[in-house]
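Okay, handing you the structure first.
Shown here: the complex without one of its protein chains, the others still in place.
The block that comes next holds chain A.
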Amino acid sequence: MSVDTAAQPVAETSHEPELVQLLTPEGQRVPHEHYDSLVADVTADDIRAMYRELVLARRVDSEAVSLQRQGELGLWPSLLGQEAAQIGSARALRPQDHVFPTYREHGVALHRDVDPVRLLALFRGVDQGSWDPAQSHFHLYTIVIGAQTLHATGYAMGVQRDGAIGTGDPGRDTAVMAYFGDGATSQGSVSEAFIWAGVTNAPVVFFCQNNQWAISEPLERQTRVPLYKRAAGFGFPGVRVDGNDVLACLAVSREALQRARDGEGPTLVEAFTYRMGAHTTSDDPTRYRLNAELEHWRLKDPVERVKAYMVRNDLADQAFFDELSDESDQLAERMRAECRSLPEPAPTSIFDHVYVEPTPGLVEQRDGMAAYLDSFADEEVHQ
């Protein structure tokens, strides 16, 4: 018998792959045989807290886009549409779990108590990142696509070295969460991270927000199989979750993080979502995608479905929504005011963080620049 399978189509591509969903776009809670137990402890208070973070994350984002449009920021990568993927996964983290973000995880930053103004400072270009990753366990934004998956894997190696997995102590067992996008999965670094994490059973969760677009390249330019299925080739589980369903993202992330903390190794989570805005403020998506697609996804809005669920189940009254609206306005107002008053860095600060101990050559260059700048001091006085 001859074996000729090379030209056979991949069977799965003809079906829609399974998608973990607990809240429908209409705000209906649907049961799930496996994942219900992972959110059984979620109370009405938790739902309100989740909704609050979704709303605030969206507000941080829209305010930042406005500030960029007003010339206050150099650039801003919008998270619009991805709020549930970020808040759901972030709420599954324990304080000691360490997060390696891309440059779009403003919702995760918010949940990790990184002040949005610190993000604005970065994109305004007045500092290089001013939150302490050791304290917040939220790493600084990595710009090079996919590179942080390797950093996360290396950090996870350190967690293993410290024996901070599988002890059963919830305050000690530690997982590492690496965020990345669908485009990053084409990078060699991400495959190498999968290989390393797979063969060392590293306690890392690869959380891919598949927002369908890598700038102008659609998903079919990155992959022939659903992304979560790639995990099987590297020897660890992969799961696709409705990335616009905050509850499902929480459930799936909780399971994956706990596997990591228990010493059971990595998981690939594919949060199936959509980038409602531009790639960054430098991009114009109307040049390459159709409005109909946007409308299709608008009906799956991650924030509205939680509100519908709350209203449907009488989990919040009008006063709650009004208060949240006020809080959101106040946050936006503070962001505007504090962004505009961020101090400009001194020119000589470019030499500050090249080496931990400045080299003699750099000290000489810095002192030379300082002397040169001082030579204008008189002119400024006369102006």
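Assume contacts are C-beta pairs under 8 Å (C-beta built on N, C-alpha and C of every residue); 3 or more make two chains touch, one makes a residue touch a chain; residues count from 1.
Methods note: contacts and distances are computed from a predicted model.
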item	value
From "Sarcosine oxidase, delta subunit family", "ABC transporter ATP-binding protein", "Pyruvate dehydrogenase E1 component beta subunit" or "tRNA N6-adenosine threonylcarbamoyltransferase", the hidden chain's UniProt protein name	"Pyruvate dehydrogenase E1 component beta subunit"
From A:127, A:284 or A:317, residue that would touch the chain that is not displayed	A:127
Hidden-chain contact residue, picked from the options A:19, A:157 or A:219	A:157
Contact with the hidden chain (one of A:147, A:227, A:269 or A:303)	A:147
Those residues of chain A which, in the complete complex, touch the missing chain	98, 100, 127-134, 139-140, 143-144, 147, 150-158, 160-161, 188-189, 192-193, 195-196, 199, 352-357, 359-361
